[in-house]
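Only one protein chain is missing from this complex, and each of the others stays in its spot.
== chain A ==
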């Protein structure tokens, strides 16, 4: 196979900080080349350089052997490079066809030729086997379809090299499968694909070759067929990962009991539709589901942030339905929120101020309304050491921490409450593998101490690794309960998509 793109000894420095250190990699025609690495490893910087959004400090880019320099994305597009961004850049109120042809519209004299646009887009979709309805409004399409629109947009502009930035982050398991098939199809038709991701199972399934980055350097270039997930993750993290082991353990008494919880929605469709379940001490119960099927509402209802219309919640036998957040927390609940920036932290505030939330009320840390600063400093410093949180000081603003470190602050704070029950929502979203393993171990330790954990996650592998029992939510209902020992990914995926329990 011919080499279509070469990036040679690319170095990018931001002041003292080196984001890319002499990175070289070559893309062959018709291959899928995965670039993997933890957050901050330099994947995004490298792609921004290729797409003309950043200029390299040194190094060269060659396409078909000819040296190129892209001052902006338009020049990159002219050279046949296309990028599908993680956040879609579409106009929801316009049709699929209009979104695809924008910037390069077919015309009839000075008028936009809508019929021609629809025909062209239809033909394009046919050719690359990407099923879409050109006349449909983008806002009405599921995310998987919107992504196909993004890919078609890139193809419409004549891209030979397609960069996909974390393309599966927002997709359902079924959509992920379809996307991977699509990518294979594109490669077979001669397109060269660069896939940026941190999901190694997908990489192993679809990629031909893998380039691993760590701290801005290439730590390995591998043929996918001759390597394993373990080897790649070792190259990514720089050390051996232990993996999480779940020891069998007898679960105790029900600690959290949820009975027929019901929240009326605005459009007549209930947000929560008579949800019942329980969590016993010494077990982790996982709630799987595609985002937006009532998990957020369930979590907010359990934690006192959203009032419920019907039903009851009992924690340690005590009714906590529609109590205040403070009362519920005092009854024995800790909560890792699903969005750490929206709910979990104040990014303008210091690491310390973020870490002491909730603890600041305890007798141990205040006297007559005056905070005992020294004791609080000790508490937080202890966490920084035991959780290996990287921060320059306690006074450092939370926004200066990386996502993984900030998440560790939240986990430390909530585990630090030492409550009998922990509600963990998306505990490792956007967190690198090292931190992920650490957080998983913390949750497992909590379970092994005989405490209860309710884990809400859209990451199936997380649910399957940690949970003792798995509940699946679909459209505000619990549509299935599975034993984690026997459940398969296919079973869960099917339930998540609204299928029947087999």
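Definition applied: contacts are C-beta pairs under 8 Å (C-beta built on N, C-alpha and C of every residue); 3 or more make two chains touch, one makes a residue touch a chain; residues count from 1.
By definition in this document, contacts and distances are computed from a predicted model.
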Which of "Acyl carrier protein", "Simple sugar transport system permease protein", "Tryptophan synthase alpha chain" or "FAS1-like dehydratase domain-containing protein" matches, in UniProt, the chain that is not displayed: "Simple sugar transport system permease protein"
Residue touching the undisplayed chain, where the options are A:74, A:181 or A:346: A:346
Which residue of A:12, A:214 or A:329 touches the chain not shown here: A:329
Where the unshown chain meets chain A, residue by residue: 87, 291, 303, 305, 324-326, 329, 335, 337-339, 341-349, 353-354, 356-358, 360-361, 366, 369-371, 373, 392-393, 395-396
